[in-house]
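Part of the complex only, each chain left as placed.
Read from first to last, the chains carry the letters A and B; within each, the first residue is number 1.
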Amino acid sequence: MKDDLNPIINAVMESYDTIGAINHMEGPRLPSRPSIRRILNDLHALIFPGYQTEENVARHNARFLVAERLGAIAGRLSEEVYRSLCFKHDICGEDARAEQHRENAQQITFEFLATIPEVRRRVKLDVEAAYAGDPAAKSTEEIILAYPGVDAIMTHRLAHELWIRDVPLIPRMMSEEIHGRTGIDIHPGATIGDFFFIDHATGVVIGETTVIGKHVKIYQGVTIGALSVRKRDSDTKRHPTIEDNVTIYAGATILGGKTTIGHDSIIGGNVWLTESVPPRSRVYSRHDVKYAGRS
Amino acid sequence: MKDDLNPIINAVMESYDTIGAINHMEGPRLPSRPSIRRILNDLHALIFPGYQTEENVARHNARFLVAERLGAIAGRLSEEVYRSLCFKHDICGEDARAEQHRENAQQITFEFLATIPEVRRRVKLDVEAAYAGDPAAKSTEEIILAYPGVDAIMTHRLAHELWIRDVPLIPRMMSEEIHGRTGIDIHPGATIGDFFFIDHATGVVIGETTVIGKHVKIYQGVTIGALSVRKRDSDTKRHPTIEDNVTIYAGATILGGKTTIGHDSIIGGNVWLTESVPPRSRVYSRHDVKYAGRS
């Protein structure tokens, strides 16, 4: 009879046995995507108080809100870090070490939360860079409300704090969350200096071992990526270094761990660069366009 | 003791005092992102009746639905416009002027709502252009259901109506909302003619002072942007003019306020243009590819 799902159920169940590598059954629980999302939203509210919907932040209730949000983040993040440590070491069955993971997760969470004031200090500089760098921006409030590049760099600065504390999975889940929302894919391992601004934030890729200086500005479609894609190179520096005061226009691609863009350089749109350029360079694509068929 | 959040609470609170520029405390409430999102969803439902989930629009209930949606939009938008006017003038503490803002907000809201029939007329032409321009499209229903470019141009045409009425913040929040969903970043200030079609809508940027004619078609990754990024140039025309019947292929970048693409031109993929081309031009990148290492 055709409306019987049972054979299909059986086939799917069997495929869980025979095609197992993409299951996650019986093991410790993985970090939760919605939980990571809520943590990021609460962090956003802590960094930019007063920008949440229908929230009326004033002196008299600010401390309550901060206490509530920090409590919520601490509880959730501590759990997610614990899960990711269990996943990494795959030993949560042994009670003593699970307890140790628990404590480490809490320790890491506290260290992370303690960086929030410093992250705020740096994000404020990023907002200033955005305001200075875009003639269309009418106010800093507009930037915080409507510039996805600011969300992306804020998320990166937070995810990076977990990354440097060797937390697995979660920093990448954070960067992927904001990638999905903005089209900006910054690997949490990247090192990015103050006053960073991505305009028209879309289709940007910044790789794991990238190092970016201060006052760097990049446009949509820029890739700062790797040449080598061999697994065995995963521990070396595979992505470029961008020194201070560099501007990279739309669609430019800069590749390779030994490629350095010297300070105060300008990289034109659609440029493809796999080798270093000295400070104060001006690098443009040859726009040899063909004008054809005009009547 | 390590599980005490209090020092972190104190540090965050202190950072609200010392790093104040990215707080929004004590001032008038800013426009609400979720509210803007609901307004856009209701406008979408007004423009394209019958495409909402589980909604059964027929003659007998259409008027009710229209009344309900217009009522909802009017109430919410009027509030958000009021907030943005208060933000702009920063004087809502003085009662008389706040009341004046209230009235202006309502006036603007009514004028805006009255443009909906005209916006529908124009969006219908955009849908026709999409159907004519994509061989893969099987029906106009498919276009309305599954072409993000249509959502983007509809949103732009609405946001632009608020922009030309000098409403701050909200038009940009609308354009950013659709940017986040589709990867199409059209500044609400841009002027765009009828029969506009963006195919494979992703990574498109159209700047504030752009002027686009009729029957223009662009592909993914196209930038119509500025050369100048100096704040003091914010009042001049910094973005190109695209005349009627122009097609711009994927990845092309056209920059500069004095750059005009003459009518009936075709701009090839990945072309980089910073100067004007006459009508009926055909401009292609030189595809000087190197064929190397083939065995």
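To be clear about the criterion, contacts are C-beta pairs under 8 Å (C-beta built on N, C-alpha and C of every residue); 3 or more make two chains touch, one makes a residue touch a chain.
The shown structure was predicted, so the numbers you read here are calculated from the model rather than taken from an experiment.
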| message | Taking the 2 displayed chains as a starting point, can you state how many identical chains form the whole complex? | response | 6
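By definition in this document, only the chains that are shown with their structure count from here on.
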| task | Quick one: report the Å distance separating chain A from chain B, using the average Cα coordinate of each chain. | result | 25
| Which residues, counting only chain A, touch chain B once they are in their complex? | 46-51, 53-54, 56-59, 62-63, 66-67, 70-71, 74, 106-107, 110, 113-114, 116-117, 120-121, 123-124, 127-128, 132-136, 138-142, 144-148, 181-183, 200, 202-203, 219-221, 250-251, 268-270, 285-295
| request: Using the touch definition up top, name the residues of chain B that touch chain A in the complex. | output: 2-3, 5, 7-9, 11-16, 19, 21-27, 29-35, 87, 168-169, 172-173, 175-176, 179-180, 183, 185, 187, 189, 202-203, 205, 207-208, 221, 223, 225-226, 228-234, 238, 251, 253, 255, 268, 270-274, 277-286, 288
